[in-house]
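All protein chains but one are shown in place.
Order of writing sets the labels: A, B and C. Residues in every chain begin at 1.
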C-alpha cells in the first residue's frame, strides 16, 4: 500500500524495511508457476481512477482515532496495538478516506470502531473474504484486517489459507491472546498453557490439543510477508506493522496481545520474546519456518518477505489476456450466441 | 486401528512399517505441553464394550467390495486407490462390521458406496468433523475418511487443520487429482499446472494462485502420520495405506490420483514421482517438511510419524480427571445447585 | 399476600449488584417464597451497568412482573438509567456517597439514602462489601430475616474460610443497623417469610436446566462452539458430563459442532450441540443432511436479538422461521420451545425423546432471557422421567437389510456400526433407496422417501403434553403464545378475567413445529378472537398459524430486545377485546379436547 501523498506507482522507501529482494521461488518441472516481473501495471482493471485526496501532513497518531472510546478491559493488550497502528498511520501519512478496516467478531475485531476511516465489522471468521472483495473491487484502497486468534484460526481458519496463497494487497493483523476474549474465556487454537486452559470455561479439565503457530501456518500457506510482534514492545511493533503495510501483497503479522481478563500471559511472555537476529535472511523461507517452530524463544520481527505478483496484478493480467482480440462490448457477447 | 481379530490392547506388528519411535516433541517453557506416556487406557470412556466379531480369515480383497459398480470414468485414478484399500483391508483382516468410511462430496467421496462396511457420505467438506464424532463416540471403530482435494483443502480446509492437531484415531486419504472432478473440471487448491488450469471451466484465462501442498500442511498442523502415495504405483500405495491404518492416531495420506477426464496428469506425474530414500528419518519433522516442499521431485512414502496421545486417550484421561472425587450420579449434580 | 419486585443496579465489575440479587433470591426461596429473576449485562466486556431484578412473592409467580417496586442504586449511572423504570409509589434506595438525585423530582417515591460506600469502607473496612451492606439494608427495610441471609453467605463462602464469612456477615449487620438507627420505614412493601412452606429446591437458570435435562436424557456426546448466550450450556456439560461418562468437545466452528454430533449419533450416541442464531444459520446445510439421513440430534438455540450479530446480550424469539423452515428443499424437522426454567429441563428430555424415537433432528429454542434468569425448581423425580430410545437392529438381519424401509409410521430400524449386525450399508444426503444407496433418477422413489420423512413429522404433531391452557374454558379473547412469553400472558389473562369474567384464555405451545393444528382449531373454537403474542418483529408463529389454519389472527409483538411485562400484554389485549355479544360459532363441546398440562404451570 502506497502512502496517499505519493503517486501510487512511485517507489516508496519503507521506513524501517530491510532490503526486500525479488525472490524467485524454485520452479522445477510443471510443479510451480513462472514468476512474473514485479512491475506494477499502469492501468487498474475495475474502478475508474478517482482523484487521490491528500491528508494534512500534520495528522498525528491521535488524529487517526475516532471519537469512540475503546470498550476493552483495563490492561488489555489491544490498547497497545491500537496505539501502534495509529502511529504507523501517522508516519505513513495514510489518508483515512482511503483506508478500510475490516474485521470479524471478537474483542480485537472491535478495532475499526476506534479508528478514523471506513470500517466493516463483519461476522465471526469472515473478515478475510470480505477484505478480499474490498481489495479486488477497489485496488487503490489501503485495506487492513484486524481480528483475533479464534476468529482467524478457528472459525475462519479455512479462509486464512486461501488469503495467503492469493496474495491480495492488504495487511492482516492477528491479535493473538490465546483465548476467546469476547465470549469470556474459552481455549482457542493457539492456547499453549495447559494450566491456564483449565481455567477456561468449556475445558474445566484442561485441553491437550496441539497449539497452532500462526507464523508457521502463514509460511506454509505461502504468504509473501510474515511477521510477529508483541503488544508490550511498542516501537518494534510500529516498525513491523509499518513494514507490513508497506509490503506489496498480503502481509501477515501475528501480534501477541494478551487478554488481561481471561488469560493474562504478559508475565509468561515477557521472558520468552526475543527480537530476531539482524542476520536472519528474510528471503529464506526454510530458515523462517525453522525459527517459527523454534521452542527456544518466541521470536519477534519479520520472518519472511518476498515480492510476488499480487491478486491485483494477476487480475490485471487476466483482464489484458481476456481483452486481447475478443469482444469488448455487450453486443459482441450477444452476437456470439446467435 | 487394531485388526479386529486381536484384542485391542495387543501390540500389532505393522506389516511394512518402519520402526516408529515415541518421539517427544521439544517442550521448552510453557509453550508446549508435556508428552503423555503412550500406553492405551484399559477402560474406554463412552461406549459399552461390544463383543468384537471376527471376520473370516479367507476374505480376499474383492470380498471387501460392495455389489455397487464404481461410476467413475474409465481410467480414473480412484480405481487404483479402491483396489489398494481393499487389499489393505484384506491383509489386515479388517472386520467390515467394525469399519466406518466417511466422506464428503466429490467423485472420490463416492468411495464408501463401493466398499463393504458402514458408510457415511456426508456433505461437501464436512467429512472430518463427522468422522471425529464417529471416532470419539465409539473408539473401537476403524474409521477411514476418503475425499478429494477440493473437499479437503477448499471448502473443508478449516477442518483439516483441527483434525490434525486433535489426533483422533482415524485414517484420512485425500485423493488428489488437482481438480474438481464431480463438477466437471474447475481449478482446485492443488492445481499446479497453469496451462491445464486454463482448460478448467471457471478460469478460461488461467489462474495464478499458489498451489497448496497437502503434505506440507499436514506437517504444519502437527499431524502424527503424514504420507504421500501415487495411484499408479499400487504395491507402494498398499504399503503406505497399511502403515497409515496401523498408526495409532490421525494418519494422513495424500494419494495422487489423477482425473482421467478433466486434468489427466498421469503423464506429467510419472517422471516426477520418486520413493523417499530408505535413509529418511520419519521422526524428523523438519526433514519431512523440507522434503515435502522440495521441487526436485514429488516424493512418495511416509514423511513423518510419531506417537502422541490420541483424542481417545485424551478424553479417557479427561474423564478420569473429572471423575476423581466428584459426582458420578445425576442426583449429585442436582444437589450441587440447591 | 406479598408480591413486589426489587431491582439492584451498579457497576458490573466493582459493585457486583448481581451477587446481591442472587443472595436475595436464595434467601427468599429458603423463606418459602417464589422468585422470578432477570439479569442484564453491559455491552462492555468488563464494567458498565449491570442489573439484577427479583420478584419476591409469597405465592406462585408466573413472570418477572411489570416495573420494579424497589430500586437500589449503587452508582450514578444506575440512578440515571433506572430510576425512570420505578413503578409509581415505588421505593428508591440509593448510595448517598455516589448518587446525586435530580433536585425536586421523585415526589411520588419513597426515598432512602444510605452511605453504602462509607459504611463498607469505614465500618466494615472493605470497600467491596458494599453489596452486602446493601443486603443488610434490604433485610431491615423489608423484613427479610438477617439470619437467613447470613446462612446463605456461609453456605457460599464457608469453604473459602471463616474470615471471608465474617467480613460479609459484618457488612450485613452494618447495613441492617444503619436502617435501625437512621431510617424510618414509610413504604408499604414487606417481605413475608413462610419458612414452613420452604421446599428444598434448586435455583438454576435456563441453560443449567437444559444441561441437566440432557444429563437426565442420558446424553453421551456434546460438541459446541462458544457463543453468547449459549456458551453456558456447554460450560455446564463440560463440567458435569465427563463425570457421568460422556464427552464434551469444543470444536472449530458450528458446522463442525453439528458435523461431529451427526458422526457420534451415527454410532448410536445421543448427541447434542448448543448455539445461538448466528451458529444456527451456519448449521443449515447439515440440518438438511440430518433430516435426509434420519439421524437423531438435539440442537439447542439460545436465541438472542437479531438479525445478524444484532443484540447479543438481549432477547428475542426470532429464530423460529429458521428453525422450522431454514432448508433448501423441504426438510421436515421438529422445533420445541420451553417457556421457563423448569421446561428447559423437561423439554430437553422431551427433545431427546422425539429425536431418538422419530430419528429426526430436534431444535430446542431457548432464549437469552431464560438463559439469564434463575428460577427455583423442585428436584426432578427421575423415576417419573420416561426415556425413549432409537429403534435398533439386534442380531443379524441378513444381507437385504433396509435402513430406510418404507414403514407405515415412517420410522425404520437402524443397524449401528460395530454392533455385530453385519448389516452393511451406507447413508447419504443424496436421494436414496430403501437400502440407503444413492438413487437420483427414480422419481416415485424420491417421492416415497419424502413422504416417509413427512409421515414421521405428522406423527409428532399428535404427541401429547406439549401445550398448556390457562384461564376459563371459553372466553372472548384467545391468546396463543410460544417461547418466553407464557408467564406474562398468563398474568395478563388473569388480570383481564378479574376485570370481566371469561374475558380471556390462553394456549401456550411448546411444540411449535410441526404445528399442532387440531389443538389450535379446538382452542379457536372456544374464543371469539385469536391473538398471537410473540417476541419478534414479523410474528413468525402467527404466520405459520395463519398459513396452516387460515384463522384471522391478530398479532401482539415486541422486538426491542426485552421481554413482555404482563401489563404490556394486558393493555394490548384490552384494545383487541371483541364486543361480548355473540357466542362462539362452533360449540366448543363438539370439538375434541386433548389432555393438557395446564395444571403443571409454575407448580
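Here are a few things to note about the model shown:
Please note the rule applied: a contact is a pair of C-beta atoms (placed from the backbone, for glycine too) under 8 Å apart; a residue touches a chain by one contact, two chains touch by 3 or more.
Please read all numbers here as calculations on a predicted model, not as lab measurements.
Considering the whole complex, the hidden chain is in touch with A, B, C. Of the candidate positions A:158, A:206, A:258 or A:301, contact with the hidden chain is made by A:158.
From the set C:316, C:434, C:491 or C:554, the residue in touch with the chain omitted from the display is C:316, counting the whole complex.
For the options A:106, A:119 or A:301, the residue in contact with the chain missing from this view is A:119. Only one residue in the set B:82, B:100, B:115 or B:187 touches the chain that does not appear here, and it is B:187. Counting over the whole complex, chain B has residues 71-74, 105, 107, 123-125, 154-155, 157, 180-184, 186-187, 189, 201-205, 207, 261 touching the chain that is not drawn.
For chain A, the list of residues touching the undisplayed chain reads 45-47, 50-51, 53, 66, 68, 96-102, 105, 112-113, 116-123, 126, 128-138, 140-141, 158-159, 161-162, 315, 318-319, 321-323, 326-331, 333-334, 337-338. In the full complex, chain C touches the omitted chain through residues 42-43, 276-278, 280-282, 284-285, 288-289, 291-293, 301, 303, 305-314, 316, 318-319, 321-322, 325-331, 428-431, 438, 440-441, 443-444, 446-447, 450, 454, 536-538, 540, 543-544, 546-548, 550, 552, 559-562.
Everything that follows uses one rule, which is that only the chains that are shown with their structure count from here on.
Note on chain placement: the centre of chain A and the centre of chain B lie 32 Å apart, centres being C-alpha means. Centre-to-centre separation of chain B and chain C, using mean CA positions: 42 Å.
In chain C, the residues that reach two or more other chains under the touch definition are 242, 252-253. In chain A, the residues that touch at least two other chains are 154-155, 157, 189, 204-205.
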